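A single protein chain has been removed from this complex, and every other one stays in its place.
Letters A, B and C mark the chains as written, and numbering starts fresh at 1 in each.
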Amino acid sequence: MEGIEGHAGRFTVTLREHPRFVDINKCIACGVCAEKCPRKVEDAFNEGLNKRKAAYVQYPQAVPLKYAIDADHCIYFEKGKCRACEKFCPAGAIDFNQNERIFTIEVGSVVLALGARHLDPSAIEEYGYSTFPNVITGMQMERILSATGPYQGRLVRPSDGQPPKKIAWIQCVGSRSTGATAHEYCSGVCCMYAIKEAVIAKEHAGRDLDAAIFFMDMRTHGKEFERYYRRAESELGVRFIRSRVHSVESSAPGSDSLKVRYADDTGAEAEEIFDLVVLSNGLETSNEVRELADRLGVAVDENGFVKTACLSPLETSRKGIFVCGSVANPADIPQAVMEASAASSAAARLLAKARGSQVREKEYPAEKPIDPAEIRVGVFVCHCGINISSVVDVTEVRDYAKTLPGVVYSTDNLFSCSQDTQQTIRDAVTEHRLNRVVVAACTPRTHEPLFQETIREAGLNPYLLEFANIRDQDAWVHQGCPEEATVKAKDLVRMAVSKVTFSEPVERLQITMHKSALVVGGGVAGMTAALGLAEQGFPVHLIERNGNLGGNARNIRATWKGEDVRSYVEELSKRVIAHPDINVLLNARIESVSGFVGNFLSRVRKGGRSEEISHGVAIISSGGGFYKPEEYLYGQHERVTCWHELEDLFEKEPERLQRAEAVVLIQCVGSRDEDRPYCSRLCCTASLQQAVTLKTRKPDLEVYVLYRDLRSYGLREELYRKARELGVIFFRYTPENKPAVSAYEGTRGKLNVTVQDHVLNIPISLDVDYVNLFSAILPQTDNDLPHLFKVPTNTDGFFLEAHAKLRPVDFSTEGVFVCGLAHYPKPIEESIAQAEAASSRAAGLLARGTIEVEPVVSVIDQERCVGCGFCEASCPFGAVKLVAVAGKGFRAENIPALCKGCGICAAGCPQKAIDIYHFRDNQILASVQAGGETTREAKASSRPSPAARVTFVSGYLMRRDCMYHVGHTWIERMKGGRLRIGVDDFAGKILGPVDRLNLPPRGEVLRQDRKGWSFLRASRRAPFLSPVTGKVFDINLDAVSHPENVLKDPYGDGWLLVVEPKGSEAELKHLLYGEAGFRWMEEENRKLLELLGPEYERLAASGGGAVEDVFGIRPEIGWETLVKTFLRTEV
Amino acid sequence: MNDEFQPRIIAFLCNWCAYAGADLAGVSRIQYPPTIRVVRILCSGRVDPLYVVKGLQSGFDGVLVSG
Amino acid sequence: MAVVRYLMELSGIGADRLCLRWVSAAEGARFAAYVQEYSEQILRLGPFLPDDFALPLAAMDKALGSPRLRWLMGMEIKITEKGNIYGEKLDEQAYRQLLNDAAREEYEKALVLAALRTRPGTVRDIALETGLPVYTVSCRLNELERSREAELCGYRATSPEFRHVGL
Partner (left out) sequence: MVVGGGIAGIQASLDLVSSGYLVHLVEKAPAIGGLMSALDKTFPTNDCAM
C-alpha cells in the first residue's frame, strides 16, 4: 500500500503489487520448480530452522496454494542464467517478465490489520540467542511442534537432533524491560503460548519431560486461561519458577545443553541445566508499519502501535480508516478476531447506503441425481498432522475401508480440512462418480459444515456425507493403546459407511429473515451494539431491566488512559434514545422467547402489560455484578470498601482523603479460588489506576497494593511502572496465607493489615485508614436468559460462546449473540469492541434476504399416523401440530422451521409413523449393527460348541457344565431355575442294559438323598437317590418307552426328570461341580477296579476302555454290592 | 492381542451435551478405555427402546445412553 | 427407558447392561470418568453372549414394539397429569406399576410366541423352553389365541398342542 487520498466514504488508494513470476491461473502447485531450483534460502516461515528454495510456497497448506519466486535470492536475477524452474514446470506457469504493478482502487473505508512481528532477541546478549543453537524463540518452538514444521512434528533439538529431556521457557524476553531493543509494555500473549507449548511438548515427548517456566507474573487473564494454567501446573506437572533469569550460558565447554542462572524469590542465586531453552519473545510493530502509518496520516503511540482511544477502540486518528488486531495493541487471537469483526462493523456503518451494490451471490453446480440402488462410497481418512496418525495407524484404516461393502475409493490426507485437500476431494467425487462420502477425521460438530459445502460444490447433496470421529473421540483419548485405537477407528469407519449407505438427498429450507434485532441489556455494550445495528439501517429493540441506561459503566470515572467515562455514557445514552430506529424499553423484562433465527417472537413485560416483539436476531449484553466479599471485615467496618466505593466516599467527603495517611488495595478477593476458579481480568488495571489517582491527588498518602499476580497486560503495563514511580508499595501474597485485616477499636477507627512479605519472608503489619477490596466479577444470574434463549453457560456462569477463537461472539444456536461482561469480565474498551463485533455478526445475518436452515427435521408418514397427538404433547419446540385432513380426521403435521430434529416425537410415536431426515431409524440401526459386527462374529465363533462341554474321566463320559450327586446322577440348570436330572455314564455301565424305569409321577415331591426312582433289570431293582428336593415337573416319556436310551445317551435323550427345586440354594452346595466331580469319578473308578480284581487293574492301567456291562460280565460281584457301594442305596 | 475380554459398549450420545462433552474430553486429552462405539444422535430422547435391544443383539456387552 | 430396564431384569439379562448418564457440554472429565466406571462394571460382568439370550431378546423386541406398550408409554403425561374426562388421575407410582405389569404380560406373550416359532408344543414344553410357570403359560396362551396369534393344532396324549399361526 503506497498512499491514500480522499476522505471517509471516497478514498483512492495506490497499491504496489510485487511480481510473483508465476502465472497464478496456470500454476498447479506440483512443486517441481522447488525441487529443481538449485538455490537454498533460509526459510523465514520456519523461523530459519531449515532451508527452502528460491522457488517456494510458504507452507504446504497455503491459501492461495501457488508457488512464487523469491527475486532477492533467485540466481537468474543475480547472474542472469539458470531458469531451471522454467524448463521443468509442466504447466508453463513461470513468467520472468512479470514486473511490478502500481495501480489505484476506489474504496469507501479502510481497515488496517497489519498485525505485529516477533521481537528479535539476538540483541539481548545475556540470553545468548545468537551464540547457542539450542536457545530458540517461541515461534521456532511452535514450528518444531508443528507437523508441517522442519522436523515433521518430532520434538528434537536444533543442535544435534536429539529429543530434549529438560526444556526451559524464559518469559518477558524483550517485554516489560527497559533494555536496548526491549519494550516497556507487556505483549499479553507470551505467558499463554509458553504454557501451551509446555503442555503440547509433554504430549509429544511423554509426561516425564521436565518443562519449567521462569516468569515474573503469570498473566493468564483470558476466558478459561486460568483453568488451563492450573491444569498445566497441577495435573501435567509443568514447573513454574517465579524468578528473573539474568543469563544463559553453555553448561560445559563443548556441550550443547545450557545453564540457566537466575535469582529466585528469596533473592538467592540459583542455576539449573536444561537441554533446550525457549525465549518467549514479545510482539512489536515493524518499521514498515510505522512508515505506512505516516504515509496514511495515522497517528502512532510511542511504542509504534496505532494510537486508539479506549472509548473508540477501532478508530484511528484519520476518519474512515479503522484498525484491529495486534497493530493497535498486542492481542491474542480471540481478541484479534473480536476486534476484526468490530472493525468490519465500523467500516460497514460508513457504507450502509452502498450495501450489496457490488456483491454477487455464490452459485453451486446443479445437483447430480443419484440412483439409490447404486452405492458408491468414498472414504477420506485424515492424519490431522500427527494428531491422529501418532496413535491410529491411518494407512491400515484406509486399506480396511476399501474392503467394506459399497466403498469404491479410499485415501488418506495429511490435513483434510486444508484448502488443497478440499480440491482433491472434489476431484475424487467427480472422477470416481462417488454418491456417498465418509470423512474419518475430527468432530463433525465443527467440521461437518465445511465438508458439506465441499461436496455440494462437487454437485453432491450435502447430506450424503457421514463423519467418523477418530480424533477427539479416538486418537486423542486412547494415546496409551494404539492397537485398540486402530481397531476402534476401523469400527467407527465401518459404522459410518453402513449409515451413509442409507443416506438420502435432503433439500435445504429457505426462510425469510425478519430484518430487526433485539438487544437485551442497556449497558455500554448493549447501547454500542444497538447503535452498531441501527446505524447500518436495521431497527433495534433495546430492553433494559432498570430505569435508566448505562449499566455498570455509570459508576466508572475514567478509562485506564484517563478518558472520562461518565460523559461518554451520558452522550451514548442520549444518542441511543434519540435514534429513530432504536425502540428503548426501560424497566422491561423478557417473559418468553419462541421461534428461531430470522423469526424470533419475544414477549416483553413493561409496566404491567406485555407486548410481543418479532425480531430476526438477538444480542445478549446482560452485563455482570461484583461479588460482595465476606472476608476482610467487609460490611462490618465502615472503612472497608469495595471497588469504586472508596472513590465515591472521597468524592463525597474530600476531607477524609486529606486526613487519611495510608490505604491498602487487596486484589483477587474471591477470584481464582475453588468456587470461582477464573481471573476477573480488570481488577489489576482498575486498582493500579486507583493507586495512581490517589497518589497524584495526595502524594504523601501511603498506598499499598496486595496482589497474587499483577496482570496489567498489554499496554497497561505503563500504569504499573507509573504506580511504582509514584512510590506505591506492592506486596505479593499467596492463597495459602492471605493477608489479615483487623480493626483497632469499634467500626470507625483505624485498621491493621498484616501480610507476609515475599522478599523478606517475614510478616509485615501496616496501620491504614482504608482497605479497598477488588472482588470477583460475577455473571448476572438472576435472569433466566439461558433458558429463554436456550443457550448454554459455562461452569462459572458466563455464557458459553460457539468457539473461543473462531466465533467468539456467536452462540451455537444460530441468530443469538453475546457481548460485554455477560461473556466474560473485560475492561470497557474490550466490551465496546465486542459489542461492535456482535453487531457486525448480527448484521451479517440481517443483510441476507433469506436464510438456509438445517433441514434435519422430522418427516411424518400420514398413512400410518392415527392422530393420537402424543408427538404434539411431547415436542419441546411445538414443531408438530395435529391438523384436520379431509376424510381422515386428525393427522400430525410438522413445522420444519421450528423443528430442531431432536426426534423425541419419533421415539414416542406408537405407530412408528415419524422419522428424522439424516438420522433415520434404519440409518441408526444399521450403524449399531455394523458397530457390533466384529464382536458378534467373535462371540458366535467362541461359543463353546457342544463337543467342548463334554470330557472323559477314567473312560467315563462327563459334562463340564453339569453338577453331580454321589448317587451317580447329573443335574443341569435350566431356564426359569428348573433342574434337569439323569443318570451318569458310570451307573449305566455298571448296571448294564435296563428293562424298565419306574419314575415318580408329575407333581411328586422328592427329597434330597432319599430314594427318588428306580431301574429294573429282569427281577433286580436298582433304586436311585434324588439329588435335590423338589416337585417333579416333567418326565421323559420317550425314555420310559425306550429304556435303552439311558445307557446309549445318558446326557441327551436319556434324561429322566425335570424338577422344580423347592430346597434352598444351599442344597446345591452338596453337589459336585467341575474338578471336584472329575476327582470323585476317578475315585469311584478305582473302587470299581478293586471290586473287579487284579486282572482288570492291569487292563485299565493300559488305558483300555471302560467295561460296558460290569454286572453282566462279573455277576458274582453281586447286584446288591454294586447298588450299595455306588448308588448308596439298599435294594 | 491379549485375548482377555475387551468389553464393547454402544454409546448413544446427544449431539449437544454428551457428544460435546466427549469432544471436550478429547480436547483436554483425558484418557478413557477404548470400549465405547459412539452413535451420534440429536437428542437422548431419540433413543427408541428398540435401539437398546438392537445393541445387545448386535454383539455389544453394554448400552450407554447419555444426554 | 425404565420399562426397558425392568424387562432386562425380568429376562435375566440384567439391568446393569444398560447405563444412563447425564453429561453437559462442559463436563469432559465427568464423561471420561463415566466411561471408565461403566467399562470396569462391564468387565466385571463379563461378555454378554447374544445367542444365549436369543429368545428373551426377540421377546423384548416384540414386546417393546407392541401397540399396547407404545400407547401406554405415550400416554404417561395424559394419565398422570391431565387425567381422563372424569378427572381421575393415577399417581406416578400407580402408573409405574401399571406399566410394569403390562410390560411383563407383553414380554411373556412374546416369549411364548417365540418358543412356538421353533416348533409347536404343549403347555409343558413351552414352560420348559421359556422357564415360565405353567399357569402363566396357559394364561398367555389363551390371550394369544384370542388375538389369533396361536391356535390349537392337535393333542399329544392328553395335553393339547399349540401352534404359531401362519407357520
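A few remarks follow.
The working rule: contacts are C-beta pairs under 8 Å (C-beta built on N, C-alpha and C of every residue); 3 or more make two chains touch, one makes a residue touch a chain.
Remember, it's a predicted structure, so these values are computed and weren't measured experimentally.
Considering the full assembly, A:Pro64 is the residue among A:Pro64, A:Pro735 or A:Gly749 that touches the omitted chain. When you scan A:Ala263, A:Ala354 or A:Ala940 for touch with the missing chain, the hit is A:Ala354. If you put the hidden chain back, the residue from A:Ser390, A:Ser418 or A:Thr559 that touches it is A:Ser418.
When you scan A:Ala182, A:Leu311 or A:Val337 for touch with the missing chain, the hit is A:Val337. Against the chain not displayed here, chain A makes contact via residues 1, 11, 13, 15, 18, 20, 45-47, 57-59, 61-66, 68, 105, 107-115, 118, 139, 142-143, 145-147, 149, 153, 192-193, 195-196, 199-200, 222-225, 227-228, 324-327, 333, 336-337, 339-341, 343-345, 347-348, 351, 354-356, 358-359, 384-385, 387, 415, 417-418, 446, 536, 803-805, 840-841, 843-845, 847-848.
FYI, only the chains that are shown with their structure count from here on.
If you compare B-C with A-C, the chain pair joined by more contacting C-beta pairs is B-C. Taking each chain's centre as the mean of its C-alpha atoms, chain B lies 23 Å from chain C. Spacing of chain A relative to chain C, judged by their CA centroids, is 39 angstrom. Counting partners per residue, chain B has 16, 20, 22-23, 25-28, 30-33, 47, 49-50, 54, 58-61 as the residues that reach two or more other chains. Contact of a single residue of chain C with at least two other chains is seen at positions 24-27, 32, 47, 50, 65. Chain contact summary for the complex, chain C toward chain A: residues 12, 24-27, 32, 47, 49-51, 65, 67, 70-71, 73-75, 77-78, 124, 127-133, 157. Per the touch definition, chain C reaches chain B in the complex via residues 1, 3-4, 13, 17-36, 38-39, 41-43, 45-48, 50, 53, 57, 60-61, 64-65.
Those residues of chain A lying in contact with chain C across their complex are 477, 792, 794-795, 800, 868, 870, 873-874, 908-912, 936, 939-940, 943, 974-978, 1033-1034, 1037, 1058.
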